[in-house]
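The structure under discussion appears below in the form of structure tokens.
With one protein chain withheld, the remaining protein chains of the complex are depicted in position.
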Amino acid sequence: MYETHCYKPSSGLRINLSASEIAEELLDDKSLVWVDFSDIDDNDIDLLTSIFNLHPLTIEDFIMPNARPKVEHFKDYLFLIMFSLESNNGQEKGKIRVAELDFCLGKNFLITFHDHSIGSLQICKERIKKQSPIIMHGSDMLLYSILDSCVDSYFPIITEFDNSVDRMSDELFREPSQKTLKQIYDLKNDVMYLRRSIGPQADVISLIVRGELAFINHPNIIYFRNIYDNLVRLNDLVGTSRDIITGAMEAYVSVVSNRLNEIMKTLTLITTIMMPLTLIASIYGMNFKHMPELESKYGYYTVIFVMFIITITMLIFFRRKKWL
Amino acid sequence: MYETHCYKPSSGLRINLSASEIAEELLDDKSLVWVDFSDIDDNDIDLLTSIFNLHPLTIEDFIMPNARPKVEHFKDYLFLIMFSLESNNGQEKGKIRVAELDFCLGKNFLITFHDHSIGSLQICKERIKKQSPIIMHGSDMLLYSILDSCVDSYFPIITEFDNSVDRMSDELFREPSQKTLKQIYDLKNDVMYLRRSIGPQADVISLIVRGELAFINHPNIIYFRNIYDNLVRLNDLVGTSRDIITGAMEAYVSVVSNRLNEIMKTLTLITTIMMPLTLIASIYGMNFKHMPELESKYGYYTVIFVMFIITITMLIFFRRKKWL
Amino acid sequence: MYETHCYKPSSGLRINLSASEIAEELLDDKSLVWVDFSDIDDNDIDLLTSIFNLHPLTIEDFIMPNARPKVEHFKDYLFLIMFSLESNNGQEKGKIRVAELDFCLGKNFLITFHDHSIGSLQICKERIKKQSPIIMHGSDMLLYSILDSCVDSYFPIITEFDNSVDRMSDELFREPSQKTLKQIYDLKNDVMYLRRSIGPQADVISLIVRGELAFINHPNIIYFRNIYDNLVRLNDLVGTSRDIITGAMEAYVSVVSNRLNEIMKTLTLITTIMMPLTLIASIYGMNFKHMPELESKYGYYTVIFVMFIITITMLIFFRRKKWL
Amino acid sequence: MYETHCYKPSSGLRINLSASEIAEELLDDKSLVWVDFSDIDDNDIDLLTSIFNLHPLTIEDFIMPNARPKVEHFKDYLFLIMFSLESNNGQEKGKIRVAELDFCLGKNFLITFHDHSIGSLQICKERIKKQSPIIMHGSDMLLYSILDSCVDSYFPIITEFDNSVDRMSDELFREPSQKTLKQIYDLKNDVMYLRRSIGPQADVISLIVRGELAFINHPNIIYFRNIYDNLVRLNDLVGTSRDIITGAMEAYVSVVSNRLNEIMKTLTLITTIMMPLTLIASIYGMNFKHMPELESKYGYYTVIFVMFIITITMLIFFRRKKWL
Partner (left out) sequence: MYETHCYKPSSGLRINLSASEIAEELLDDKSLVWVDFSDIDDNDIDLLTSIFNLHPLTIEDFIMPNARPKVEHFKDYLFLIMFSLESNNGQEKGKIRVAELDFCLGKNFLITFHDHSIGSLQICKERIKKQSPIIMHGSDMLLYSILDSCVDSYFPIITEFDNSVDRMSDELFREPSQKTLKQIYDLKNDVMYLRRSIGPQADVISLIVRGELAFINHPNIIYFRNIYDNLVRLNDLVGTSRDIITGAMEAYVSVVSNRLNEIMKTLTLITTIMMPLTLIASIYGMNFKHMPELESKYGYYTVIFVMFIITITMLIFFRRKKWL
């Protein structure tokens, strides 16, 4: 299933071209054809092979899921694997999904391929429909517009992620629980996942920025440098989050140990006060015939008073030790 | 013990050639001879020395087990040490076994050597018997087919490994035990072992991809890049697993400490409630002559009531402290 | 909103020039125009576009907050993003604030841009008003003066930060609490933040030092090397702090565990002494008819004496074990 | 004290030459002189200076102990510091000793120097006496033979070390004690020591392999590559051990915490069962006049029965909590 946009200065924008029309427009250097495949069937593969003349390995990369951004240089086109970040607001709340987005950039065409719906592509299509000039300055600038819109879509997600990290940091010192630990663990794995997606994309774009790749006009490279800067900034943000999370993991053990100390202080306190008192009571509970105190009129009151004194002394002692 | 496959456009596929036939075919540039040694005896060494003219150090590398992928350039051939991943489904369940697979790639021959049976070699032999063209495009493409089949065999094993990691992650927060810890420890050592096997293989293939090695036709390099991409992707997958496992190891201490806190809360709770009650009971168990409360008709009921009040107060106190 | 300083050997220093005056002065190679924007409105953007001829991406960088130092080379000017360190003495005490400061360095002009008031810029403006020659030696030396004053402002802040680290180190071993842990955690995140700001600035300045950038006269490079040395030194200082803080985080768990050991020793001590005594008292509190000791005249005294002996023995035992 | 071996195709092998004979042989390009110093006195220094013409810094390196492999290029010779691994089977059992072995490789001579007796040197001397050809192919091949024998001697020691690591791993999960921890700590320091010895030796040999050093004939370089491969493999083995040991160190805390949890469960269990029973017994030990239960004929049996029920209930409760 594919969707076509074609722009020619002479005839303006046309959409949904047939295979033969695409083949025709490709012959005209002034045309720019953008074909967006959202799911590939055998007809599509025929089209890609016969009209766009793609290498079998490129088509294999289109079909198979990839886990790593890359750029490959072919004779007639540049092949790019990039990733878009989509927040899964429907299903698993707060979980981040990375969606693959492949590009073939030719002299006067751009092919995009993706398995899942990608928000930033929709945005670009709507902008084109609203006569935005992003399709009018050549295939490389169209690529730039899509990538720029992809990378921009990272920022709100990363910001939301940072907020999760901040909330976790607060909770860590306010009321840490097993749930907080689980959260730190999950955030740690998420952040690792983000880093592995953003860093290599920056590497790929840096190849474009260094001007080592064809099909990108030299004066337009500065625009890709803008994308590169954004990716590096994102990488920094994510790196900062990772360091905070790692620190939180380390701090958690200490926080829990601190809590244990508090619990043990309570236990020791109660034991240290109660045990001697119970011992005294037990002593005067012995059944010896000859225990003079038992006969004394004020024996009982004296014992209660001594117990009171012991309790007060203990409390003062623990306050001095800063346990209270 | 060795098995021979020989292909020549004029005479087609022949198998199980004698030593002299091999020598003859090697003289014909159009022939492609594949000799697969599964265990080397002295006759084989003679064959390798006299007919294929291998360097003594190559033969030493064939015989001795190696722990590290490498590629070495000789005058008449390229020597490669690679590894295949075999899952030990028979013996030690779940344990991964890395099996060495050595190659000598010449102009019109390929020698493979291995100590243990290797699944992907069997697959290639069967494909050749079924007239698959993998032996018809030169020695480099035959090498590619075998390596590709080797690397493909990694994926299901890595996927199974990832599943173990996920199960462990779940168990860690649900019901961690000494067994979980042992499992994390074993997974950690396994993942280390995988990384040390996959990473250097990618390095070896990257030498081929950069076109620095002879005996590989330049247009075929792109196929080896495909293998390289797969190895890098595998390395990424394993790297992700390693980071998860490392995080799990760190989290385990915290999980266990959390459990300890729960246990200590139970102990402190029971002690804090029981000790004062026991003290009260002990006090009224003293044998003093003059203890007015003992004479009182409702003394006993009052004490029981006071004990009840103390218990309730304690429970409210601990609920407020979120211990209950 | 912007503030202008213009220096020409013939006419001396003039301030607050109009847009047209700026345009005029820019044509004169002997003039040096410094425009300091503290907040950008649409008029300012017009000025930057029409008179200074800045690239749209530069203006975007001016307006948007950036998190990373960088240097970019344009045809007519050099674009630098740097950071000044301002201590938030008013609001959140002790917290460090990093303020972005952007520069456009042209042949005879310097544009600075910042969102917040920056102390070191004020210092430079006052020095210029007091006839300091920092504006008289070209745009690059003016840039140097501002950067130098920026970097100098880092030192007292880093010193104050180091003092916090030292105080924390002391507290860690004297009387560690949950608050100490929170402090280590916050210092760790602060130091990470500092490193991410200082290190890349050193990288940017190193590009100037290596003489790879235009608009900096070669003989003046040695002055920028001075800034570079200071940034590297700052980075070292911050790196040292980071290592101390990381060590403190690790040490904290041990310190807390040590405290727990002390608490548990107290508990064990009291339990070990009290329990046997209570047992003895309970035994002689049993109501058996035939208990010969109970009849004995010195039974009671003997029991008290035995209890005393047990207590002393236990204390000696624990002293030997170094628990007391 | 030194021992001499001299080989010349015309006159065969001669041993224990005098200083003047050595000087004479050195003039003959066809001779190969190997002088092995096992302890240097002033006469030896004279010999090294006058006959072999060594640089004072080389002699200083001979005399002083070195902690780091290196290779240095002098006009007349190549100076190498390498290390041999000797197991201290006599003295400190299980402890590894690294013994320095220095080489001066000239056109037709090889000087070795060592403080302690080195097994692999003895092996080479015996092979020479048995007419092994290792001295007949030039000074570089003699160097190769000695180094090869040195590196081979590493393998059994590393294997024994690996076995220690495996035994420790087993013990860690079976019955960890303070002794296990001490062992992990010692293994960690040993492995660090091994890495610092093996890694830099590989670096030194890699310089020979890259063909950057004189006095090594180009066709013989492939033999040194064999040594290099072995050192890299050893480094890998040691690296694997290090990672296992590091993991064991981390796991130890968790193992000990698990044990603590077990202990605390026992304590909590006994306390939770015993305390309520003791409270009940204490209540019926009170001396109130009016306690109707005391008069009841079956009061005692009822109380014993209630205690039994409470115990059973507690045990079921703890079994449900998986504490039993």
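All chains are identified by letter, namely A, B, C and D, in their written order; residue positions are counted from 1 within each chain.
Here is the rule we use: contacts are C-beta pairs under 8 Å (C-beta built on N, C-alpha and C of every residue); 3 or more make two chains touch, one makes a residue touch a chain.
What you see is a predicted model; the values in this text were computed from it and never measured.
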| item | value |
| --- | --- |
| Neighbouring displayed chains - absent chain, whole complex | C, D |
| Hidden partner chain, touching residue among D:Asn163, D:Asn189, D:Asn217 or D:Thr313 | D:Asn189 |
| Option touching the unshown chain, where C:Met1, C:Met275 or C:Ile316 are the choices | C:Met275 |
| Missing-partner contacts on subunit D, residue numbers | 55, 57, 60, 66-68, 70, 72, 175, 177-178, 181-182, 184-185, 188-189, 192-193, 196, 249-250, 252-253, 256-257, 259-260, 263-264, 266-267, 270-271, 274-275, 277-278, 281-282, 284-287, 291, 293-300, 303-304 |
| Chain not shown, touching residues in subunit C | 169, 173, 222-223, 225-226, 229, 232-233, 236-237, 239-240, 243-244, 247-248, 250-251, 253-255, 257-258, 260-261, 264-265, 267-268, 271-272, 275-276, 278-279, 282-283, 285-291, 322 |
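What we mean here is this: only the chains that are shown with their structure count from here on.
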Leaving out subunit A, the still-touching groups: B, D | C
| item | value |
| --- | --- |
| Shared interface numbering between subunit D and subunit B [over half = same, under half = different] | different |
| Between subunit A and its twin subunit D, rotation from the CA superposition, multiple of 5 degrees | 145 |
| Gap in Å, rounded to a whole number, between the CA centres of subunit C and subunit A | 26 |
| Of all residues in subunit A, the ones touching two or more other chains | 250, 253, 257, 260, 264, 267, 271, 275, 278, 282, 285-287, 291 |
| Chain contact graph, described as a line, ring, star, complete graph or other shape | line |
| Touching pairs among all chains present in the structure | A-B, A-C, B-D |
